[in-house]
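My structure is below; once you've seen it, I'll send some questions.
Every protein chain of the complex appears in place save one, which is left out.
Labels run A, B and C following the written order; every chain starts at residue 1.
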């Protein structure tokens, strides 16, 4: 299969997952209180919407950079891509879970931990997919990449997971810390500075 | 990244956001009253569906015109595009909010103000993305555009936000005024006359 | 704009509308009765799912045939296309309405009438879009079509609306008649025979 169709299908899944996030924004029940107040009380939902949206968007940018290196894809890469999309597709659920429980007095740490973990797992699968591409199937690349450079790209991608490890660990302290770490990570990768790194390989400098 | 893949992904988000609007049309609960009457009482939902659908559609047309000028996209343009999609993706929520509260005796002005504001913010981000393309990254354009022409396009796009400023401000008077302004704006940009303007640059003559 | 991007966006809307139909199939509430019985009682939902799915699919085929004739699209054609997609996007709502009320003792005729009308309006807009393409913008066609042939195509498309006129009118007699007409129409256009007609112009022989 050419990477083009893999990308078209993946683009679809990314676009749908990112747009389904809006279903977590609920219109307050009329009559349940003053509308302005009700809307403000939902701020965790807005924060989670923005953070998850930007994070999925950045992963999409990285996905393109990683799979665009390929001249052709084989079965193993298709399956790695499916696993990655499976983790992307689950994000509207973990986002909703976090937003819903951040307002509650119980379960909010577990919910935040799961939220951070869902980014961490997605990032881990992305590193795995990248490893499959760069180290296991170098013959499918458009341009050969020396193993040392490949390893540098992978190391850089793996290091990008550190904020999410922290986000999961610190959920035990406070769910707001988790939220803040995920937000800062998304902001960081949105800034121009994030488009450098990994020895000039700008496209891999993203979240995963 | 080539603009093609950016457009494919963006098309996906536009298409999904525009189609998710239908989820705001609710089938009346059987037994809650005479069906014809119940359906008529939902007219704000139909109005909001049509207005939001046409507005998103027109923004999509403008999006194509703006990004089609590019030969290549860089990180900053990708992030501006993500921010734009983030505002597009939120429209099913603000549409639903407006439709739901227009029938209520309280909160309807705030809901209408938020509805108008969501179009205004989307338009503002669109102007920002366009500015990034035309003024900050002229080297990525397919064809060079003189700064004066670029500024004319941007001024024209910014002027296109005036109806939404009015829509937000007049929500304090009546939510129906907001709805009417948004409707008229969508109708105006759907008419043949709207495809002229901005010195013959037809494609930029849209809402944003 | 080239027809390619118009088609990509339209394909997205068609694909989403057709897939959102599944949201009308509800899992019976556990404990509300014997599962097999509950599932059988939902047969109108399954019928409506299949009929709407095939009808949207056939309209998609016709959409391709109609817009593929174009070398380029202008503002008026973009707006006609948006109006068509607006009617397509509303079908999950009218499908759900029909399926829900077919089981009820009141409102079922109105619901069926609206269901048939939503197909009729979609077909009417399709004829209008086709008219815009063939008669008003012949200069945008890839290959010139003599006015007589264009009129034949349009007449044929208009005649294809007759079943839906009947479906709406006979909803007053029985909603099952409406359902049966819509089903037969979808089956007819799925058969090989439907791919002929209109003087060998196979692609226009569809529902609209």
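What we mean here is this: a residue touches a chain if its C-beta (ideal position, glycine included) is under 8 Å from a C-beta of that chain, and two chains touch if they have at least 3 such contacts.
Note that this is a predicted model, so its numbers are computed, not measured.
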### Query
Which positions on chain C touch the chain that was left off?
7-8, 11-12, 14-16, 18-23, 25, 27, 30-31, 34-36, 39, 49-50, 53-54, 57-58, 60-61, 64-65, 68, 190, 192, 194-195, 202-203
### Summary
Residues on chain A facing the left-out chain by the touch rule are 1, 5, 8-9, 12-13, 15-17, 20, 23, 74-76, 78-79, 82, 85-86, 89-90, 92-93, 96-97, 100-101, 104, 106-107, 110-111, 114
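Note that only the chains that are shown with their structure count from here on.
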### Query
Turning chain B onto chain C with a C-alpha fit: angle in degrees, nearest 5?
90
### Same or different residue numbers at the chain A/chain B copy interface, by half rule
different
### Query
So how far apart, in whole Å, are chain A and chain C when each is placed at the average of its C-alpha atoms?
37
### Query
What is the distance, in whole Å, between the centres of chain A and chain B, each centre taken as the mean of its C-alpha atoms?
26
### Query
If you look at chain C, which of its residues touch at least two other chains?
16
